[in-house]
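Worksheet for the structure shown next.
Then we have chain A:
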Amino acid sequence: MSMLGSYLTLAAVLFCVGLFGVLTKRNAIIVLLSIELMLNAVNLNLVAFSKYGAQPSLAGQIFSLFSMTVAAAEAAVGIAVLIALYRRKATVNVDEYDELGR
Partner candidate 1 sequence: MSSVFSQYAWLVPAFPVAAFAILTALGRSLSRAGAVIATIASLASFILSLIIAIERIGQNAEDYVGGIDWLRTGAVNISAGYEVTNLTSLMLVVVTLVALLVNLYSFGYMAGDGRISVFYAYVALFTASMLGLVLADNLAILYICWELVGVCSFLLIGFWYQKPEARAAAKKAFIVTRVGDLGLLIAILLLFWYMPGHALDFASIHNVFDTQSGIVSMSITTLIALLIFVGAVGKSGQFPLHVWLPDAMEGPTPISALIHAATMVAAGVFLVVRTFDIFEASSAAMTVVAVIGAFTAIFAATIGLAQNDIKRILAYSTVSQLGYMMLALGVGSVSAAMFHLFTHAFFKALLFLGAGSVIHAIHTQDIREMGGLGRRMKVTAWTFGIGALALSGIPPFSGFWSKEAILTAALEGDHPWLFIVGVVTAFFTALYMARLFFLAFAGKPRGNAEQAAHAKESPAVMTIPMIVLAALAVVSGFVQTPFKDWLGEWLTGEASSHGASGLVLVASIAASLLGLYLGWLAFVRGTLRPDAVSSRLPWLSRLLERKYYIDELYQLVFAGGLRGLGRALAVFDEAVVDGAVRLTGYSVRALGRLNTKLQNGQIQTYGLAAILAAVILVLAIAGRRFW
Partner candidate 2 sequence: MFANVPVLSLIIWLPLLGSLVVLLLPGRSGGAIRWAGISFTFVSMVLAFGLYASYLPLAGGGEFAEHGSWLSVPLNTEVMQDTSVTSYRLAFDYSLGVDGISMPLVLLTGIVASMASLASVHIFKRQKTYFSLFLLLQTGMYGVFLARDVIWFFIFFELTLIPMFFLIGIWGYYGREKAANRFLVYNGLGSAVMLLAFLILIATLGFASVQTDGGIELTFSGSYDTMLANLADPNAAAHQAGAWLLSDNLQWAAFILLLVAFGIKLPIFPFHTWMLKVHAEAPPPVVMIHSGILLKMGVYGLIRFAAFLLPAQLHSWSAVLAVLGVINILYGAVLACAQKEFKLVLAYSSISHMGIVLLGIASLNETGFEGAVYQAVSHGLISALLFLIVGSLHERTGTTRIDELGGLARAVPFTAGILLTAGLASLGLPGLSGFIGEFLSFLGLFSTMKALTAIGTIGVLLAAVYMLRSVLAMTYGPLPEKLAGLKEARFIETLPMVVLTAFIVLLGIYPSLLTDLMQHGFDGLLRELQTGVGG
């Protein structure tokens, strides 16, 4: 058994912590940050497989690069949306963002 299991376990821990944050935090910014954490956990997996996978290759690293790029774009748009929402609602509390249920 190589280190792969340990990396995957670490990724799982981070992913679950991030998930918990997404589900429970009220502050929209923390929610966004938690999402970033989850994405990072995934990246860790990709990179770990790129080294310890059955056929090591650089594809995993490249994939994680794309993923990071998309995450950055997501963060930018997310913050922009948040600010637009904040302007309308004067709060960053996600409890107040319940237009879906109306």
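Regarding candidate selection, all candidates are chains of the complex that A comes from, given by their letters.
Everything below uses one rule, namely that contacts are C-beta pairs under 8 Å (C-beta built on N, C-alpha and C of every residue); 3 or more make two chains touch, one makes a residue touch a chain; residues count from 1.
Note that the coordinates shown come from a computational prediction; the quantities given were computed from them, not determined experimentally.
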Exercise. What candidate from 1 or 2 touches chain A in the complex under consideration?
Worked result: 1
Problem set entry | Touching residues (chain side chain A, partner candidate 1) in the complex | 19, 22-24, 94-95, 97-102
